[in-house]
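Removed from the display is one protein chain of the complex; every other protein chain stays in position.
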Amino acid sequence: MKFIKWLTNIDRRIIFLLMIGAVLVPMLFTIPVPFEVGEPVQNAFNAIDSLKPGSVIMLSVDYDATSYPECQPMIVAITDHAFRKDLRIILLGHIPTGLPLGQEALERAATEYNQSHKAEYRQAVKHAGEELKRHTAGYQGSLKSAAAEFDQEYTPRHQETLDGLVSDYLEKVDSAAVKFQKHTFEYWEAVKYAGEEFNRHASEYQKRLEGGVREKNPGYVRILERAAAEYDKHVTEYQEDLGHAADQYLKRYGIDFVNLGYRPGVVAIIVGMGREIRDFYRKDYQNINVDSLHMMADVHNYDDIATLVSFAHGTAVESWIAYAGARFGQQIIGGVTGVVAPDLYPYLQSGQLAGLLGGLKGASEYESLIKKKGLASRGMPAQSTAHILVILLIVIGSMAEFALDISKRRET
Amino acid sequence: MKRTLPLIITFLAGVFVVVTFFIPREPFGSLEQRMLVWASILGGFTLLLGIDSLIKHHGRKLARREKDWFYSLVTLLGLFGTLAAGIVTWAKYGTPLELASLNEVGGFFWVYKWVMVPLQGTMFALLAFFIASAAYRAFRARTFDATLLLIAAILVMIGRLSMGVIPATLVLAVLLVAAGIHRLLIRKPVFGAILAVLGVGLGALVLAFPQDAIRLAPQVQEWLMSVPQTAARRGILIGVTLGTIAMSIRIILGIERTYISST
Partner (left out) sequence: MVLACLLSVIFTQPVATMQAEAIQTVALRPVANLDATDTPNDAGQSIDISWELSPDSARIRRYEVYRAESTEGPFEKIVEFLIPTTSYTDADTLLRNKKDYYYRVDVVGKLESRASSKIAGPAIAKPQWFNRNRLAVLVFALIYGGLVILYIEFAKRDRGMFVRRIAGLDAIDEAVGRSTEMGKPILFSFGIGYLTDVATLAALSILRRVAKRAAQYETRILVPNYDPIVMTAAQETVKQAFSEAGRPDLYRESDITFLTADQFGYAAGVDGIMLREKPGTVFLQGVFYAEALILAETAHSVGAIQIAGTNMATQLPFFIAACDYTLIGEELFAASAYLDRDPQLLGSLKSEDMAKIITVAIIAVVSIVGTVGAILASVSGKNEILLSIGEFVNDLFETLKGFLTTS
């Protein structure tokens, strides 16, 4: 009986300990949990999955750190999905303290994408390097044969030409390296490699030339120059190949994603962007001019944006729907906390929202659709065990009270 | 005069804003927006008042070495430290809200990321523990209302489970049967019989059609949330809104005077 009495009044500290266990254990031992994906999330996924590569999507960070557990997995999953589909991302937000979180998600997605495509990128770069090597050999070959044909003497003029070509080449390579920024550390390696190779070939050739080639015939000079021009072309091709490899296998800031930062004034901005984004965002979050960002060249207003996703823990999604959706026909997807989600169901039903991710459950459903388990999927079993614990506590408490009540009445 | 002047200002401002709501013509149409901007500017200055109070209070505790003076020191260090971080970032980038300061030690957003975010997250996480202890304490099936509340709460929780739906529903069924027996024993046969039958029925259905139960559970939860809950919430909202209007009318007309020091 004392036990039953104790059950009606369990010390809250024991309850807290049980709760810690209920949340930690499933997170430490990841339990695969099958569940069905709801329609709102499926619609959101389809909306993004059906976009053509190169389409632009806009992500709006309208939550802050307090909603990190629910909203961050959503933005992480969607940026992953977007990069996978080769979509271009514009990030902005109406809550200044939430933007660092959005930036974090974007950088992380880009880094992961680059890491996972590192092998292919390296392969493409190596291939481009081999092409260049082949052409280098060809250049050397034609110089050698010309020298042999004209039985020329080696003069300082040849030295100048060769030097000129070498420094020219290195200059081009350097400028290309500056163009591709920090995400392409492999590029530096490749460039270094190509440069070393060229130097090696050039110095070998120099030595051979020194061994007795004389200039006697202007035709020889012409051949030299023509071969040099050929080589120039191959160097340019090499750089283009590197560029294409980067385009294909790397996600770089300014080219595949931009962060426009925070501007105050929610409704004014949402409405104003229907005309021209640059009216409000002339510089990005690092104060770089928006027009110098490659990606923004053909993006001016909602007509150029395929889909907009608003991650919110308040009423931001309704603002987007009312001003961007209703007035400019912009397609909107919502990614909101569990508390706010029910308020948005009417918009789903009326078609004003193309999809909705609600709470941790919505985030984990999306993660299962993109087949990449993240924080949300790890958290869902924990959410379930916590729920089950609360249900058990309530039931035990009630039943113990029944027993107590009956025994009390029996005594009287 | 000290008493009536605030009342006059309140009356004029209140009537003015209400009237401009109906007049789209300039300058009235954009007046509401403008006044909101004024309000937020004023609000910014009032923060100085609060900081003054804070510094005085904790400064005094520190100076007099009162009980727990060390925590006052921590508070003041936190206040001035964050202020310093903001000023440094401002000097460097022209705005304290500079995202690049996220990665610099001592930058404003760095302080935010490594101090504010974890602390806020921790406080928010406390809710998980508190909801467990509050629910355990409060949801006892003592009366008819409480039993209804209990059943609704458990049904909503079951609807949000991603695993263990069947065992949880069985637990609910057992509770219903136990409640039914309890009621029968305390001479409330009708209520008891209903609960017991519900419990047995629920248990039987769930065991007989487990797949359907798993599929239906989220839908039951959604119905509960979108129909009865929304209806009740809207009712409260209407009541609160009408109360707010009445209160506002009282303030504008000067009948409600609690916000002025003298009644």
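Each chain gets a letter, A and B, in the order it is written, and its residues are counted from 1.
Just so we're on the same page, a residue touches a chain if its C-beta (ideal position, glycine included) is under 8 Å from a C-beta of that chain, and two chains touch if they have at least 3 such contacts.
Just so you know, these numbers come straight off a predicted model, no measurement behind them.
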Option touching the unshown chain, where B:Val17, B:Ile186 or B:Ile251 are the choices: B:Ile251
Which of B:Trp90, B:Phe124, B:Phe191 or B:Trp223 contacts the chain that the document leaves out: B:Phe124
Option touching the unshown chain, where B:Ala39, B:Ala63, B:Ile87 or B:Ala204 are the choices: B:Ala39
Absent chain, residues of chain A that touch it: 12, 66, 339
Residues of chain B (touch criterion as defined above) contacting the omitted chain: 18, 21-26, 29-30, 39, 43, 46-51, 53-54, 57, 60, 68, 116, 119-120, 123-124, 126-127, 130-131, 133-135, 137-139, 233, 236-240, 242-251, 253, 255-256, 258-259, 261-263
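What we mean here is this: only the chains that are shown with their structure count from here on.
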Approximate Å spacing (C-alpha centroids) for the pair chain A, chain B: 34
Residues of chain A touching chain B in the complex: 10, 12, 15-16, 18-19, 23, 31, 33, 35-36, 38, 65-66, 68-69, 96-97, 99-100, 103-104, 259, 261-262, 285-287, 342, 345, 361, 364, 380-381, 383-395, 397-399, 401-402, 405-406, 409
Chain A partner contacts - residues on chain B that touch it in the complex: 93, 97, 99-100, 102, 109, 112-113, 116-117, 120-121, 124, 128-129, 131-133, 135-137, 139-142, 150, 153-154, 157-158, 160-164, 167-168, 171-172, 174-175, 178-179, 181-182, 185-186, 215, 218, 225-226, 230
